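With one protein chain removed, the remaining protein chains of the complex are shown where they sit.
For clarity, chains are labelled A, B and C in written order, and residue numbers in each chain start from 1.
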Amino acid sequence: MARLSYVQAACNALHAVMQQDARVVTLGEDVGRGGVFGQYRGLQQAFGAERVIDTPISEATIMGAAVGMALAGLRPVVELRVVDFALCAMDEVVNQAAKARYMFGGQGRVPLVARMPIGLWRGSAAQHSQSLEAWYAHVPGLVVVAPATPQDNHGLLGAAIASGDPVIYMEHKELWGLEDEVDPTRIERLGVAALRRPGSDLTLVTWSRTLHDALAAAETAQDEGLSIEVIDLRTIWPWDREAVFASVQKTGRLLVAHEAVQAGGFGAEIAAATAEALGVPVRRLGAPRIPVGYAPPLEDAARVTPQAIVAAARELVGAPARGA
Amino acid sequence: MARLSYVQAACNALHAVMQQDARVVTLGEDVGRGGVFGQYRGLQQAFGAERVIDTPISEATIMGAAVGMALAGLRPVVELRVVDFALCAMDEVVNQAAKARYMFGGQGRVPLVARMPIGLWRGSAAQHSQSLEAWYAHVPGLVVVAPATPQDNHGLLGAAIASGDPVIYMEHKELWGLEDEVDPTRIERLGVAALRRPGSDLTLVTWSRTLHDALAAAETAQDEGLSIEVIDLRTIWPWDREAVFASVQKTGRLLVAHEAVQAGGFGAEIAAATAEALGVPVRRLGAPRIPVGYAPPLEDAARVTPQAIVAAARELVGAPARGA
Amino acid sequence: MSAIEMSLEHALALYRTMARIRAFENAAEEASKGGVAAFGASLAQAKVRGPLHLSTGQEAVAAGVCAQLRTDDLLTSTHRGHGHTIAKGASIERMMCELFGRATGYNGGKGGSMHIADFSIGMLGANGVVAAGIPIAVGAAHALRLRGGDALVACFFGDGAINRGPFLEGLNWAGIHRLPVLFVCEDNRWSATTETGAMTAGEGALARAQAIGVPGVAVNGNDVFAVDAAAAALSAQIRADGAPRFLHAVTYRIKGHVSVDAAAYRSHDEVARALEQDPLELAAIRIAALGGERAALAAIDAQAQAEIAAAVAAADAAPWPAQSAAYTDIQDTGAERWRD
Partner (left out) sequence: MSAIEMSLEHALALYRTMARIRAFENAAEEASKGGVAAFGASLAQAKVRGPLHLSTGQEAVAAGVCAQLRTDDLLTSTHRGHGHTIAKGASIERMMCELFGRATGYNGGKGGSMHIADFSIGMLGANGVVAAGIPIAVGAAHALRLRGGDALVACFFGDGAINRGPFLEGLNWAGIHRLPVLFVCEDNRWSATTETGAMTAGEGALARAQAIGVPGVAVNGNDVFAVDAAAAALSAQIRADGAPRFLHAVTYRIKGHVSVDAAAYRSHDEVARALEQDPLELAAIRIAALGGERAALAAIDAQAQAEIAAAVAAADAAPWPAQSAAYTDIQDTGAERWRD
């Protein structure tokens, strides 16, 4: 066990995997100097410039080259800075990485991890603040992971690299500095949610940075006598239906909260699937359908706050619980 | 009134708008020879190569140039062949077109129509068959339109060009040849659904090519004594909540059917919103989360059929209706 | 190997490759009639469905380049990839089965013509997206270099692809990382219904490559011996120093963009002139000069015809993939989850 930041935990995990598996390489802009967020600190010194590969500002080719590497037997970890810039590589992600194995009838596979951090990042405005996990969840062939804690950023990154499929790995820019105890020997599995706080009145499903607001909200609600069970989805696709349904069967109500825009967000999938399967009351809370503004009052309009989560939970419990 | 194909109806609408408004220009690959699907037949002859602009195979710049044109006062209609290739222009669609007006505080606007046909197209496999309307619905700043009939492809294209916002305009590749009577004087508004068939037992919301399967399904179901109300959404964002909710309040049940992958499809948004607002039973029917295969048996696995729609409707009605 | 030193045996081998490509595509074209709804054709029950892109008239590029490749070399292709696949050594029968969409095809019916691949011989796939193979080739070259040895990646793309961003990005990348890639611009002068020249500024493919730091040569892409010689020189350089090279092969697209495209947008004269430069005819003349007999070529042609006829019969008789196959080869994580 060691106290590590979210960013250092991932860096350590990558270091360990690269040491064990010579097929693992890392490529992207600025990785040689450790990455602009420090996610690759020390790796080029440890593994050399042939395995920790500096690249031009060529997102399409960063991702496309990773597909070629993977088809030819490597296991690339791809640095794309932020999900907003990953949009410059969408053909390579969606038409190539996600489909190659299928199109070629299983002759080739694309084991790669594409890191594209999501989320707000104080004062970064509309082109550096998006959360697009719902997009990738919609694309057959992709796995989508969004860790919320240092421990998960260690364990899930390792699991993602080991998985053998293209994994869209979404860290959160406002979590880089978050510190916690990390057990580097703990193995995580993709597709398994974490119960972060037990409760009985409603199930709150969330992921990434919003987990921390959800926990704060649950604490506040507790004082009002409202018992919220908090589930951290961790893997967005495949999402852990069993864990969510088991909790909702107990509590009788579902609230999904995420930082992404609510309209067409992945909360819709979870809410719809739960309503279809269990017929219980469901609610979502995501950002309004607005670009993220620069000034704090505008940016704050796009933030899902603990207060808003408590309010949504209260409203949901006001509705009659069913199915429990 | 004239009998027109879906493709000719749009071509006529564009011709009429270009005649009326000198700011409207068209750009894209092969437009000078009428477009590979015939959507631009005769336009370069009529309006010249400065307004019907042939372009290199440069999707990013086709879309980016259109943003520049729009910011500088033109109203471009952008040809992107199919939504699959539009992925090569995702930065330009999402970071530029959708956000420019907001980022610049309203100083500039981006009135453009980006045509990117969706859908299956017999034997075209994984990279030419996607339906990604849910992606764009999730992006603030974008309007999303998916016409299902020749009349709508005439009226909605005109409305899209007039709208003043970036509109993602999604025709369906298997509808090009569909013929029907078209009244060229009829004005359509974006955001308004069409009631295609009244019914009383459940509301079936759909759009694009699936409308035709939905109508066939409703016909079949009628023989079994099941009365299905069919709503053609036409505009995916903003979707016509009022029309859908009014219908669901009457029928007490909602089924959404679309050709896109079900997981994370826009059906989830409609189902979730309806479950939240009305608490009625909801169901979705979309494609399985698989890439589209080439061979007919594989491709057919990705098709939402009238039979499957009837089965889903039957199952939904088996569930107790609430809220009606 | 210069054209002068060309052995008759090698010349006949090049001719044979071209003859097999020609016969394969003629048969595929025949089987595709009515198989695509674009370009006004109806959606009939053709044996080969969807867009079918023929490389008729361009066979010398595939044959000449691939003659210089080894099995451990890799190859990325385009939407117009039958020739590259055959020339790299794929089974014609399994290719035809794939075009027919049968379970016995290379991709089990999942890919069809636009995604044909044979990983066992290093053919990493055709691609439905213009220029998409370029970054993939570059990445594959990284893998080769880490593995050691002197294998290379041959990366084919069309003249239209040089106007897409990945052309710049991929060549620059191969240049700075000194990767063993042979870039082959198969310049057939057309991009779908558009003449590429009018859409291309500057001096064209080779000048661009050189400015981006990838040296190379231009060659008559209808002369299989010239292509073969150029590919021999460039691939030897790549194997020696590990750095990328560029081959600009100028040829012509005899057929329409897809098999059902009548190509009414271009002049008969232009096509007629191109037909006079048929790569098989040109090769036949040269082979005669080397002392080859017409009968030898006729035998090769007949053999190719027979082989293709057998492939068509086999494809026709082959089973469809089971519908359950639609749900495999997608991803391992969550493999059983395809409806939620």
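Here is the rule we use: contacts are C-beta pairs under 8 Å (C-beta built on N, C-alpha and C of every residue); 3 or more make two chains touch, one makes a residue touch a chain.
None of the values given here were measured: they were computed from a predicted structure.
Within the complete assembly, A:29 is the residue of A:29, A:165 or A:240 that touches the hidden chain.
Residue-wise, the contact with the chain that is not shown comes from C:202, picked out of C:148, C:202 or C:291. By the touch rule set out above, subunit A reaches the unshown chain at residues 29-30, 32-33, 36-38, 54-60, 84-85, 88, 121-128, 173-174, 176-177, 262-263, 288-291, 293-298, 300-302.
Contact residues of subunit B toward the unshown chain are 25, 50-51, 53, 55-56, 58, 60-61, 63-74, 76, 91-92, 95-96, 100-108, 140-143, 163-167, 190-191, 237-239, 241, 269, 273.
Mapped onto subunit C, the footprint of the missing chain covers residues 163-169, 171-176, 198-203, 207-208, 210-214.
Criterion: only the chains that are shown with their structure count from here on.
Nearest to the overall CA centre, using the mean of each chain's CA atoms, is chain B. Of all chains, C has its CA centroid at the greatest distance from the CA centroid of subunit B.
Between the Cα centres of subunit A and subunit C there is a gap of 40 Å. Separating the centre of subunit B from that of subunit C, both taken as means of CA atoms, is a distance of 35 Å. Measuring from the averaged C-alpha position of subunit A to that of subunit B gives a distance of 29 Å.
Multi-chain contact residues of subunit A, defined as those touching 2 or more other chains: 60, 91, 95, 102-103, 140-141, 237, 269, 273. Annotation for subunit C: residues touching 2 or more other chains are 107, 109-111, 115, 127-129, 165, 330, 337-338, 340.
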